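Just one protein chain is left out here, and the rest sit where they should.
What follows is chain A.
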Amino acid sequence: MEVELKEMLNDLESLKRSLTDPSHSAPIDKLQLRVERLTSLAKTGPVRRSKVQDMSAEVVDSNPYSRLMALQRMGIVKNYERIREFSVAIVGVGGVGSVAAEMLTRCGIGRLLLYDYDKVELANMNRLFFRPEQSGMTKTDAAVQTLSDINPDVVLESYTLNITTVQGFETFTSSLKDKSFRPNKEGSGVDLVLSCVDNYEARMAVNQACNELNQTWMESGVSEDAVSGHIQLLIPGETACFACAPPLVVASGIDERTLKREGVCAASLPTTMGVVAGLLVQNTLKYLLNFGNVSPYLGYNSLKDFFPTMEMKPNPQCSNFACLERQKEYLLVKPARDAASKAKMEAEASSVTEAPLHLDNEWEISVVDDSEPDRKEAKSSDALPEGLVRELPSADDFQKPPAEAADSTVDDLEELRKQLDALNS
């Protein structure tokens, strides 16, 4: 555009020179001024930020990472730059997932994998991230558009699919296994999976994939009445999986019977979703960059501003076969793990005595307690802390009936299919 405007200025100039009557030059002067103004307007248009080779801690206004690298200078994070090595998969690019993706993008995450089958529509505009002009685009494509503008350093992959279908699930698991981004990484191709979906079916599909791949993941959710939410860390074999016990949700304190559901499926608020996305990504950063305490479960009740927490051990009777396999593996390596954590504890204890804390600083006294590694006994599934409830009941115990329940004696699939077709015709 700037080139075109410059050409236009040149044309006007030669037009002015070719005039025989100088009294006609005034309107041309005016035109030239307008074009000059347009040129300066064009120059202030959108700028694309270029890629950055190394994360620098230099505090200049052109460095997008200076405030993040300051975390390292302050001693909060040991090595912030490691964030560029990590891959995070975000399943569900809705009210929570899109905001989580933007946060990780701004933090300079190495690679994001985005999964969703939905399109952006105007009904989503009460939430953050997507813009009205993106209506009709797939959520994954619209997200890649915005995120690559914000931070071109992030490697973005988008998958428009439904992970609960056989085919979608297949693509989902194989994309998680792909290690081309960091070939020497142990385990799968991603460091963490974030579930930001809005339904039980999709959560169970993420759980299935992560149990099979031995993949650590975090669950997030916002209640259908939009006033509470939660995040949960799931490490296959070590913590409860999503199928170990019926899902745990924050009690809003609203009587279900007074909740009016006529005419609506679900409500949503940008605030609750933003808070949950923030909690989720904060836990993600702590987990990836190894600082602070990673929460195993953190609830959010917005009506009471109450944040219940708890831990859940895996259920040895879990209905998920892959979960039981991971539990066995975890128990096998328990002695080695215990020895390692004991050694680490002793090393930490000796380093504490070598460099005693300033006793005159009352604020630092609590630091010793925080590093206490012995975890509180995880709660059994029936004793829930205040403010948490089970969303669904457990499956009833049942004995296989001695006789086939259906009275039909036919047991050939093709024959049965024909029978149904006959009834359908």
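Quick note on the criterion: contacts are C-beta pairs under 8 Å (C-beta built on N, C-alpha and C of every residue); 3 or more make two chains touch, one makes a residue touch a chain; residues count from 1.
FYI, contacts and distances are computed from a predicted model.
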Name of the absent chain as recorded in UniProt (options "tRNA (adenine(58)-N(1))-methyltransferase non-catalytic subunit TRM6", "Origin recognition complex subunit 4", "Protein farnesyltransferase subunit beta" or "Ubiquitin-fold modifier-conjugating enzyme 1"): "Ubiquitin-fold modifier-conjugating enzyme 1"
From A:Gln208, A:Thr239 or A:Ser252, residue that would touch the chain that is not displayed: A:Gln208
Sole residue of A:Thr105, A:Thr164 or A:Thr216 that reaches the chain not shown, by the stated touch rule: A:Thr164
Identified contact with the non-displayed chain, of A:Pro64, A:Pro152 or A:Pro246: A:Pro246
Touch residues of chain A, complete complex, unshown partner: 117-119, 121, 162-166, 169, 199-201, 204-205, 207-208, 243, 246, 256, 261, 263-266, 319, 392-396, 398, 400-401, 404-408, 410-411, 413, 416-417, 419-421, 423-424
